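Only a single protein chain was left out; the remaining protein chains are all shown in position.
Order of writing sets the labels: A, B, C, D and E. Residues in every chain begin at 1.
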Amino acid sequence: MKKITHSLFLFTILSCTSNAAVNDFCVADLKGPDSPSGYQCKPPNTVTVDDFVFSGLVAGNTTNTFNAALTSAFVTDFPGLNGLGVSAARLDIAKGGSIPMHTHPAATELLIVVEGQITAGFMTPSAVYSKTLKAGDVMVFPQGQLHFQVNSGNGKATAFLAFSSANPGAQLLDLLLFGNSLPSELIAQTTFLDVEQVKKLKARFGGRGIDYS
Amino acid sequence: MKKITHSLFLFTILSCTSNAAVNDFCVADLKGPDSPSGYQCKPPNTVTVDDFVFSGLVAGNTTNTFNAALTSAFVTDFPGLNGLGVSAARLDIAKGGSIPMHTHPAATELLIVVEGQITAGFMTPSAVYSKTLKAGDVMVFPQGQLHFQVNSGNGKATAFLAFSSANPGAQLLDLLLFGNSLPSELIAQTTFLDVEQVKKLKARFGGRGIDYS
Amino acid sequence: MKKITHSLFLFTILSCTSNAAVNDFCVADLKGPDSPSGYQCKPPNTVTVDDFVFSGLVAGNTTNTFNAALTSAFVTDFPGLNGLGVSAARLDIAKGGSIPMHTHPAATELLIVVEGQITAGFMTPSAVYSKTLKAGDVMVFPQGQLHFQVNSGNGKATAFLAFSSANPGAQLLDLLLFGNSLPSELIAQTTFLDVEQVKKLKARFGGRGIDYS
Amino acid sequence: MKKITHSLFLFTILSCTSNAAVNDFCVADLKGPDSPSGYQCKPPNTVTVDDFVFSGLVAGNTTNTFNAALTSAFVTDFPGLNGLGVSAARLDIAKGGSIPMHTHPAATELLIVVEGQITAGFMTPSAVYSKTLKAGDVMVFPQGQLHFQVNSGNGKATAFLAFSSANPGAQLLDLLLFGNSLPSELIAQTTFLDVEQVKKLKARFGGRGIDYS
Amino acid sequence: MKKITHSLFLFTILSCTSNAAVNDFCVADLKGPDSPSGYQCKPPNTVTVDDFVFSGLVAGNTTNTFNAALTSAFVTDFPGLNGLGVSAARLDIAKGGSIPMHTHPAATELLIVVEGQITAGFMTPSAVYSKTLKAGDVMVFPQGQLHFQVNSGNGKATAFLAFSSANPGAQLLDLLLFGNSLPSELIAQTTFLDVEQVKKLKARFGGRGIDYS
Partner (left out) sequence: MKKITHSLFLFTILSCTSNAAVNDFCVADLKGPDSPSGYQCKPPNTVTVDDFVFSGLVAGNTTNTFNAALTSAFVTDFPGLNGLGVSAARLDIAKGGSIPMHTHPAATELLIVVEGQITAGFMTPSAVYSKTLKAGDVMVFPQGQLHFQVNSGNGKATAFLAFSSANPGAQLLDLLLFGNSLPSELIAQTTFLDVEQVKKLKARFGGRGIDYS
């Protein structure tokens, strides 16, 4: 009988074990190198359902300087997200706590409030968009915008976050400005903050990050 | 000293007369036409914080044929999502209910279980990836894959969904196959189902959709 | 006068010592790992014209359960397609045959009929779009939509397919539902098919795929 | 009965006629304006199957200066392609004819030979990739590359083309250089062609295009 | 004579004036609505070379609070950029001046120094990347990163900027934090700045922007 090659249906009918990977997914091989489009794919025959499930989007420990915790399910936690342009996180904010001003350089954030009351907002050069949210409210923070979330209620607050990136990052403004070794005078010059204020916050946030200059 | 407000930085300090629409966001004008990249933007000066907030991601009514409800926060519900590549939904499944086999043709789905127990999975031509999930578990269903969610617990189940599209759609297999006017014989021929089975399900799901042929 | 060859224009005339990989193309190194954007590129100096040519988009053997054959020229067959977002296939359907209901999770399909008569269509939750096509007709099946093709003529039918992806995949509904180890009761619950029908088709399509759960 | 809003399933079960467009597709409204992502979508309730079918990818008239015809099924011919990133064409080349040097500025081309013999190729600054193709051969011309197709056989040649764009354009080198009102001296200076050669070809190809300078 | 339709070559040979727009470009109609992919295209027959040329990337007036000027050539200034993913600007910084901390939410920036000395940098949560640059140096600030530029030389400094977006925006941190109506206490809570510092800078930068809450 004549051999038939390149025939998709025979291929699938025979549930061929070929590694002729059809990119139905590309689970990250986190030990390999990253690239602008994400990590290399694990060989399909080593992929299991556990690559597509992340367990642990549970309440974080809010006993810290922010009285808040952000538990992430990003591609580095959850390799099945690789190349799929979406990720999630859980936000817990104790009474009086907040997620201070921050950005996600390359991702839009959705905030889904499930418990308590959160006052959240983002700013553009000409306006501030802020609102007090309760369970069942969803707010969107467009890509790269500086935004904040404050527990403005009387108890703890909980939310889930969705991001338009498998690896959204999170850049806390205080760490960017005060967590590294930029000279205080340079920070003051480029922020118009008083030098004393800068030094005070450098003392709080470290001010000894790596200086590549 | 003169105060500087509403200033798109130095640009407008200079003589630039442009009204300087910076695309920090593009809130959908849902009354205008759609395009492959989304809806037209509302004029920025008519945008308010309410465009960025959706209220109502609350428990849906599960008294229906599926014993389940999917409450969406897609761009058509929530114009601030336009062009941002992400959306959300809430899933409620009563005991014994399920979200039957379906696809989102152009979106990956994240399922975040918050209450109860859900057995979920997706299939490729060579494998099935399914797991029983509990609160705190997240599962990803890669773009375009056929998948299902079943309440496999003893009480109700609740989850939030995130999608990698502002308008993910949802195509329930039974509606695609049996909710329209495709002749039963043609459905049988292209699914290998028995004609009697097809007719039975057409009776259940309508079989009276629009026939553009 | 000195001749100038192999020159990336003025760049290399100048002192640039780079070996100047200009991404005019990125032929897949199919032995290397895949990534969300495709395979790694073969070193440009090992690329030959044969990487850009695929021979064998010829009539497939239609002596099978579908009376049809799909011969593919996807990136896994044809490494020059890597990263270029397009691929092709040839479809042969014997009299009475069909390509049953299927999806390409991340690709739009164009069907170019070259011989015979094909009745084809796709369904959304609210409508069916189907038509009987003859030589010279082209039909588009938008990304991720469930669709079918039936030889509705008196002889064989032939078509070429173009896809908006270098690796479109092809997910035959029967294989997704019945070709794996999902329990019959779960399939029945999530499709509303009768369990007997499910068991009958599992017997036909294998029902012995890999179960990752 | 209690009204349920934002519930997708009830919505679809009732085959709701809402224009709450889920972007399963976006058929071009060719009378409306174009945008960088394509044309505006026709209202979904005015879409019919004929928007997804193009009839007429048949043999073109090769009685012209090239002894060749390119019959296109681009979005401007075939509105269902809007936003889907793929299109097609048919190529007929009479004996001795050719498709001269040309580019598609933003699209990769696949050439599927179905009859006769075609010698085709593309060039980079450091190499030429050319081959003589026969029925069943497919060749890819990566995005933006200058390429050509010559009927090198003894009879007519026929091929189908697929493009990685809904609107690939086609820029014939002779028309770019000689079909417009660029001064002959400027063309000569920027191509190193002799002025007499330029004038000869301007006479042939018109040299009366629109001059926006 | 037989009419030939859909034939690209006859079409172009006859330098047809058809508005059968091939998207070689999409010049913005700035009076029409914007969309996530950019502005609508002007009708091709109204486009002139002046749509592709911007005049005025000249020295800006640096007599202002920053001793600096940023002159932009963004799509709102230069409609030919629409949909093309690139734009430019000119930066002039008088001695002692600076471009304070700012982000471009959706664009990477290239800084090409042409005169004087500029100390520039960007910060991530774990490091600062800064350097003193002179004429002929180019520095890249990846998408969405907080960055600054200071004239650290003895005379004026001049640079050209290129962005990976037709409309990169520019969000000056001081305007985001202090140029609007966010309550001082909320700013203090979410930045860890002292309230007095916040009030001082609100006085300087306006603090009366639009409050959408």
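Following the convention adopted for this analysis, a contact is a pair of C-beta atoms (placed from the backbone, for glycine too) under 8 Å apart; a residue touches a chain by one contact, two chains touch by 3 or more.
A quick note: this is a predicted structure, and the numbers were derived from the prediction, not measured.
*Asks:* The complex has one chain that is not drawn here; which of the drawn chains does it touch?
*Replies:* A, C, D, E
*Asks:* Would you mind spotting which of C:V47, C:L133, C:L146 or C:L172 touches the chain that isn't drawn?
*Replies:* Once the missing chain is taken into account, the touching residue is C:V47.
*Asks:* Given the contact definition stated above, which residue among D:Y39, D:F74, D:Y129 or D:F163 touches the chain not shown here?
*Replies:* Hidden-chain contact among the options goes to D:Y129.
*Asks:* Please output the residues of chain E touching the missing chain, sorted low to high.
*Replies:* 12, 15-17, 22, 24-25, 48-50, 52-58, 73, 78, 80-81, 84-88, 108, 110, 112, 114, 121-122, 124-126, 129-131, 133, 135-143, 145, 160, 162-164
*Asks:* Could I get the residues of chain A that touch the absent chain, sorted low to high?
*Replies:* 33-37, 60-61, 64-66, 68-72, 76-77, 99, 102, 105-106, 167-172, 175, 179, 203-206, 208-210, 212-213
*Asks:* At which residues does chain D meet the chain that is not included here?
*Replies:* The missing chain touches chain D at positions 98-101, 103-106, 119, 121, 123-131, 142-146, 148, 150, 170-177, 179-182, 186, 189-194, 197, 200-201, 204-205, 209-213.
Here, only the chains that are shown with their structure count from here on.
*Asks:* By label order, what chains touch chain B and chain D together?
*Replies:* Both-contact set = C, E.
*Asks:* More than half of D-E's contact pairs recur, by residue number, in one of A-E, A-B or B-D. Which one?
*Replies:* B-D
*Asks:* Could you pull out the residues of chain C that touch at least 2 other chains?
*Replies:* As it turns out, chain C has residues touching two or more other chains at 56, 73, 99, 105-106, 121, 124-126, 129-131, 142-143, 145, 170-172, 175, 179, 205, 209, 212-213.
*Asks:* Output every touching chain pair, sorted by label.
*Replies:* After working through each pair, the chains in contact turn out to be A-B, A-C, A-E, B-C, B-D, B-E, C-D, D-E.
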